[in-house]
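Only one protein chain is missing; all other protein chains are in place.
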Amino acid sequence: MSDHIKEFCGVFGIHNHPEAAHMTYLGLFALQHRGQESAGIVSTNGKNFYSHMGEGLVSDVFSNPKVIQALEGSIAIGHNRYSTTGSCGLHNVQPLLARIQSGPIAVAHNGNLVNSATLRRGFENNGAIFQTTTDSEVILHLVARSKHNSLPDRIAEACRQLKGAYSLVFLSPDSLIAVRDPNGFRPLALGKMAGVHVVASESCAFDLIGAEYVRDILPGEMVIIDSQGLRSVHFAPSERITQCIFEYIYFSRPDSRIFGDFVDKTRRKLGKNLAEEYPAEGADMVISVPDSSNTAALGYAQKSNLRFEIGLIRNHYIGRSFIHPSQSGRNEYVKLKFNTVGGVLKDRKVVVVEDSIVRGTTLRKLTKLLRAAGAAEVHIRVSSPPIKYPCFYGMDFPTRKELIAHDRTVDEIKHFLNVDSLNYLSLEKMLASVPEEYGGYCHACFDGSYPIYVEPEISKNYLETGPALLRV
Amino acid sequence: MSDHIKEFCGVFGIHNHPEAAHMTYLGLFALQHRGQESAGIVSTNGKNFYSHMGEGLVSDVFSNPKVIQALEGSIAIGHNRYSTTGSCGLHNVQPLLARIQSGPIAVAHNGNLVNSATLRRGFENNGAIFQTTTDSEVILHLVARSKHNSLPDRIAEACRQLKGAYSLVFLSPDSLIAVRDPNGFRPLALGKMAGVHVVASESCAFDLIGAEYVRDILPGEMVIIDSQGLRSVHFAPSERITQCIFEYIYFSRPDSRIFGDFVDKTRRKLGKNLAEEYPAEGADMVISVPDSSNTAALGYAQKSNLRFEIGLIRNHYIGRSFIHPSQSGRNEYVKLKFNTVGGVLKDRKVVVVEDSIVRGTTLRKLTKLLRAAGAAEVHIRVSSPPIKYPCFYGMDFPTRKELIAHDRTVDEIKHFLNVDSLNYLSLEKMLASVPEEYGGYCHACFDGSYPIYVEPEISKNYLETGPALLRV
Amino acid sequence: MSDHIKEFCGVFGIHNHPEAAHMTYLGLFALQHRGQESAGIVSTNGKNFYSHMGEGLVSDVFSNPKVIQALEGSIAIGHNRYSTTGSCGLHNVQPLLARIQSGPIAVAHNGNLVNSATLRRGFENNGAIFQTTTDSEVILHLVARSKHNSLPDRIAEACRQLKGAYSLVFLSPDSLIAVRDPNGFRPLALGKMAGVHVVASESCAFDLIGAEYVRDILPGEMVIIDSQGLRSVHFAPSERITQCIFEYIYFSRPDSRIFGDFVDKTRRKLGKNLAEEYPAEGADMVISVPDSSNTAALGYAQKSNLRFEIGLIRNHYIGRSFIHPSQSGRNEYVKLKFNTVGGVLKDRKVVVVEDSIVRGTTLRKLTKLLRAAGAAEVHIRVSSPPIKYPCFYGMDFPTRKELIAHDRTVDEIKHFLNVDSLNYLSLEKMLASVPEEYGGYCHACFDGSYPIYVEPEISKNYLETGPALLRV
Partner (left out) sequence: MSDHIKEFCGVFGIHNHPEAAHMTYLGLFALQHRGQESAGIVSTNGKNFYSHMGEGLVSDVFSNPKVIQALEGSIAIGHNRYSTTGSCGLHNVQPLLARIQSGPIAVAHNGNLVNSATLRRGFENNGAIFQTTTDSEVILHLVARSKHNSLPDRIAEACRQLKGAYSLVFLSPDSLIAVRDPNGFRPLALGKMAGVHVVASESCAFDLIGAEYVRDILPGEMVIIDSQGLRSVHFAPSERITQCIFEYIYFSRPDSRIFGDFVDKTRRKLGKNLAEEYPAEGADMVISVPDSSNTAALGYAQKSNLRFEIGLIRNHYIGRSFIHPSQSGRNEYVKLKFNTVGGVLKDRKVVVVEDSIVRGTTLRKLTKLLRAAGAAEVHIRVSSPPIKYPCFYGMDFPTRKELIAHDRTVDEIKHFLNVDSLNYLSLEKMLASVPEEYGGYCHACFDGSYPIYVEPEISKNYLETGPALLRV
């Protein structure tokens, strides 16, 4: 229904907190935007593992306070999931929980592996059984088969065999272990409060629980937190850093600090650079598509000395249970989500700053709404380049054919959207907007330059080629 | 939990639409902000009445599509309710539905009566039974006891005996009747689409269903819509028009048109006048408390030539089922709802534009968050005067003692909030910001000048003085 | 789905118990068989009334222990309801709760009034409003309009205007009042435990809470229980006692004591008299249709010196949520509820004792099952006469046309059921089986001799003739 690309997951972990599960619950709440289909927490008191998972928003899955109380212990990990077609249902809700030779273990994974088909087939040929359809399950198999004694060594050996994107948090009876892949595709940050260590996909989770941002977990780094304190291991050389630039453009919350800087700051710079590259002379005002492009729109307005206005109101009451509009079909979904502010738009030349365009269908309908509200001209400025290629590292894409830019010129898209002008920020300007501190970025969705080879089977969606295990 | 004043209700009615209940559902969805505790729809096919009501958001109460289908007929009315203490539970969910001499009738009421105690006692002394604790029930008793034959005459006679605020929609087997009290306290608008008439508390409901705003129902006007078309009756002289100015300040949606003008436009003017009256020299930026003061903040920023920034992010995932923070108590509710954008606020002198201050507790916590995020100075500008008096015409107030301004000077409030400066828009400037087209405004909550005498019993909360009928 | 006549309601009341609501909950649980569609409790602490009602079984409606705790106070009444077509939904759930001149009042009603149409129309003509479609609502109107000062006097005056069947329990802030109509149609018993008085439709409710059966409330008696203790008033002369004989035949629980004797004992006597009147010579065994005809079958077996066997197993897991059998339709409902015991029935001549036959459809299917399990002969003996007339005093009947005996001879019914023999107990023998202590019985369903005149409008189902208020 939504026309935005969706993130797969958010992860969180905490060590040595008397209310570990409650803190994890709050952390997942802060990371809710990274996955809204299901949520899960596993905690341990050093002996047993306690888990609770379910479909829905964090506040729904954990609406019973007794559940939080039953998640005993001072170490916990959690996971928000946006599940993809073909693998929905409780089955694939994370964290994954298993018992292996060394004892119980749980893992939460953000990202996507590109060699999971090969690894999986190898395991199956050796008699392994797979009970989920997530690619994350191979990680546990690798850890289980390692001949090393210590869990960190087992995990390190396992991760060296993985290819693709993985920000992981592991839970053992006495430790919390966080791992970020050598490319650093997905963010993963370290925080602390008195005597307590925390890891989370984004720093906004620290703000909520009153922890302080310390630093990012580095690409290729494993951080082990136990009663001895924290130690760091570089488990694999990090030859090329390719952080997902889309985290800055759209995914992460503006109040988070990722890849070395505040998202808000970068997003504003994208807006400013967009104004420089594609000004909107003669326009009366700049509006955003709330809430995702607010900051970019502010940057654009500021740089171009145009008024920033609120021309679209977003309805936040749309939940999972909404009945779709009537059969007559005249009431489209976009109208449930957005309404125009008539007084602001009437007879004005409006610049709409959007962060990205996927299918273009929502934006076309919004344009129609804006014109119906009296806008004299509608000019679209996009704070990223045209999306032309699918992502294999953890974003939930429509198929390539559905990407409006995959076979259309900007001019053709402009006609499709029925707007007066359309401009996308260039790749160069986009890259000039993001911080360089931690190295490079992956921008394969814009130019097809995939930093890691993707097995053909993966790119054809391995999980769907064989018989599916479907939970209904 | 929230520190805003709450509206009691939103109402909606539609005549001659093949999907009347579905349209009403969408209308209530658009009016969700006016009441989030319960929702109800009554429809008729000319013979039977069909009703469904429940506690929760519109999308929850009507999450089963079969329910909408079972609400047969081409005329329907609906109601969103924010229920007040002492009368929660399904018991009081509206529309009220009854059978009287003339046949079945249903009514939905937005507003509050100030002579319901007297009327009620009179009826009770005559042997009437009351099955709800809403003041709206006396309206049905009045209609039932009228000696007139026609329903419009009965309703007109009933309404002439009411004192206080009432925007009403009635449903009979063959008509939709809309009434607005002679003072015009609460908004009520008329819309249309091909062959169909619609009434709603705010025009945003028309936008969603594709209807057009025609005009406001006037104070003292009754509009009767049936197979003969629409006719209007002035059932009572409208000596003094006192529309609720708080609808402009906070209640209504910015994209609605009420009392003759767009809410957004008025709200912006409040912000501009605030900037004129109380500029913030030397400040670095203006921020709003999203989303209610966005437009006023934009107006303030524009007028004072300051940058408008997004310094607070609002979390929209907080639902009814949210578990409150841990016993350690360090994680306050306000942090669940808002997070600061560190990069924006650090070392800046910040003007926060707020629409109104009720208890002040949330604003004090927000100030603390802003300072923790590095704000060098925090200046509060409020786009309305200090609230000192309770409302008896339909706003849900805390008790007078809880109103921070009822016995504190602005300076004392400034100290309570721990801000660097605090200014409220003056009564004069507020009144200069709103349109004059339809007459005057009620501003009793600011200066105590109640336009209609309030029975002492009402002002002491009649419903609570006698034994309560509590649904648990 | 079931082929048994259904009772409308069960009522319960308790005075001066520290856990009044909990006791009422248990009492309703014991009376669950009298109404399974909805349940409600109203309690009072002398000031406020607390109520909770809902659709479903008692254990579902009150599954949240906090609800019971929230029902404060030491006096409470409760109601189980089996709702009839056209008036389902929460709307009509009892106890009815209202505020009248004398204060708050609640009432729970078991039975059916036959002059409610006239009373209702009279009230409507005088300007009353009706918010439910239960006939019980007129009772509250009558109490409210009484000019008497004391509540007992008001209730007595009200009841003297009622015609039909009514066992009532009223709740006021300081008293529990129980009333039984002068004909004594429905049972109502008085019980006690230390310092506590209890009333209930059947004495089985006393057993569960540890109270002792004292006596029946007598026809035409009102019992007032308050802090002064218990006092009894005969509010109306009881000219003719016509207790519902069907309570003995089928409705009441075998472990209850009603109308002066144990149900089990009477039911056994019905079985014995049936064996005397219609023996089954040559039969191999007697079986019951569990559980309702167990005792009658035991009596029959004993008297006729035949073995009592268990030839049918009843499945008790069928709940409200059961999905109906597949479209292929071969799996009928009766098979979900009953299975035959193959080893017992094979090649045997079986006497099936049934308490009554309504439509006959279930019994026909059961006969088919018995034959499929190998029964050589199937002989039906019914422990009551053929049902030929509808009931207007509180039983939920199918329409007269649906009663298999209304226009068929016993022989025709025998052919319809496809059984080897069929006999019904005669009216005389039935009347000879029941105790005489408290007077006579109503047996209008068997012979049409209605003890109270029924308004034609009632007999045509008044509630359905006008426009209906339907909750969906």
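Here the chain labels run A, B and C in written order, and each chain numbers its own residues starting at 1.
Just so we're on the same page, a contact is a pair of C-beta atoms (placed from the backbone, for glycine too) under 8 Å apart; a residue touches a chain by one contact, two chains touch by 3 or more.
Remember, it's a predicted structure, so these values are computed and weren't measured experimentally.
Participant: Quick one: which shown chains sit in contact with the chain that's not drawn?
Facilitator: A, C
Participant: Just one of C:Gly46, C:Gly210 or C:Gly448 touches the chain that is missing; which is it?
Facilitator: C:Gly210
Participant: Among C:Phe308, C:Tyr393 or C:Tyr424, exactly one should touch the missing chain; which is it?
Facilitator: Answer from the full complex: C:Phe308 touches the omitted chain.
Participant: For the full complex, which residue in C:Arg257, C:Lys272, C:Arg348 or C:Arg381 touches the chain that was left out?
Facilitator: C:Arg257
Participant: Which parts of chain C are in contact with the chain that was left out?
Facilitator: Per the touch rule, chain C residues meeting the hidden chain are 19, 22-23, 25-26, 29-30, 32, 57-60, 62-63, 65, 68, 204, 207-210, 253-255, 257, 261-262, 264-265, 294-295, 298, 302, 307-310, 313, 315-319, 321-323, 325-328, 330-331, 335-336, 339-344.
Participant: Considering the entire assembly, which residues of chain A contact the chain that has been omitted?
Facilitator: 47-53, 67, 70-71, 90, 96-101, 103-104, 124-131, 133, 140-141, 144-146, 173, 466-472
Rule of thumb we're sticking to: only the chains that are shown with their structure count from here on.
Participant: Which whole number of Å gives the spacing of the CA centres of chain B and chain C?
Facilitator: Taking the mean C-alpha position of each chain, the two centres sit 47 Å apart.
Participant: Mind pulling the chain C residues that touch 2 or more other chains?
Facilitator: Within chain C, no residue touches at least two other chains.
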